[in-house]
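Structure incoming, see below.
Not every chain of the complex is shown here; the ones you see sit where they belong.
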Amino acid sequence: MSTVRSTLPDTTRKIVGEALQGALVDLVDLSLVAKQTHWNVVGPRFRSIHLQLDDVVATARAHSDTVAERSAAVGVPPDGRAGTVAAGSGIAKVPDGWLRDGDAVRTMVDALGAVIVRTRERLDEVGPVDSVSEDVLIQITRDLEKHHWMFQAENAG
Amino acid sequence: MSTVRSTLPDTTRKIVGEALQGALVDLVDLSLVAKQTHWNVVGPRFRSIHLQLDDVVATARAHSDTVAERSAAVGVPPDGRAGTVAAGSGIAKVPDGWLRDGDAVRTMVDALGAVIVRTRERLDEVGPVDSVSEDVLIQITRDLEKHHWMFQAENAG
C-alpha cells in the first residue's frame, strides 16, 4: 500500500519519528494521570485542584494531537494505544483510590517534571535536524513548565 | 481518612461501582482507539472518516468523565489509569501503522459493537438497583448505538 512520503531524509525522519512517538506516549499518559487525579482528589483544596487538573488535561490532549499529526506529517504512523502508553510512559505509576489534595499536587509536580526532562532531551535530538518539529516540542515544554510552576507554587511555603 | 459517603446501600453501591468502573475502562479505551484510527487512517475517504472519528472521541471523553464522576458520587473511587485500561478494556487490540479507510470503519464497527454489548449488560445489572446510574448508562448506549449505525452505514452496500 502506498502511503505518506516524508519531506525529511530517512535518518532525520527516524530521529524525529522516535522523538515524537515518545512525546505522544508521555502526553497521552499525562492526560490520563491528570484525569485520574481530577476524579480522586479530596481535601480542603478539592475544587481548586480539581479544576486546575482539567487545565492540564486540556493541554495534554491538545499537544498529543499535535504531536501525533506531526508524526504522520513526517511519514511516521503514530501509536497512542493504551498498551503502548501503559508500557512506555515516562510517568511513574500513580496510586488508585482517593487522593488527598497535597498528594495530588505532588503527583502532578512529579509527573510534569518527568515529562519535561524527557521532552527537553527530545528537543536536543530534534533541534539540529528539523526546526519544524523542534518548534512543536518547544511549545509543549513551554506549557508543561508553566503547569509545573503552578503546581509547585501550590505546595510551596 | 474520612471520604465520600454513598447515598446507596452497600450491596447496591458494589453493583453500581463495578458497572461504572467497567464502563469507564471501555470508554477511555474507545477514546484512545478512535484517536489512533483518526491519526492512521488513509484512503479516498480519509477526510470524512478522520472527522467522524473525532466525533467518537468527543462522545467517549464526555461520557468517561460523566461515568467516573458518577462513580465518585456513589462513593467508589474510579480508576482510569493507562495500565487499568490496557488490561481491562472490552475492545480487541487494534493494529498499529497506517490503516486503510475501509478497515478503519470496520475497526470502529467492532469496537463500538463490543462496548455496546457490555454496556447493555451493565444496564441490566444497574437498572433494578439505581435508576440514576441506569440513566447515565442509557445515554451512553444511545450515543454509541448512533455512532454504530453511522459506521455500519459507511461500509454498507
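Chains: A and B, in written order; residue numbering restarts at 1 for each.
Following the convention adopted for this analysis, a residue touches a chain if its C-beta (ideal position, glycine included) is under 8 Å from a C-beta of that chain, and two chains touch if they have at least 3 such contacts.
Just so it is clear, the structure is predicted and the values come from calculations on it, not from any experiment.
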With 2 chains placed, the number the full structure-file assembly comprises: 12
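Simple rule for what comes next: only the chains that are shown with their structure count from here on.
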Approximate Å spacing (C-alpha centroids) for the pair chain A, chain B: 23
Complex interface listing, chain A residues touching chain B: 1, 3-4, 28-29, 32-33, 35-36, 39-40, 42, 64-65, 68-69, 71-72, 77-87, 89, 93-94, 96-98, 100
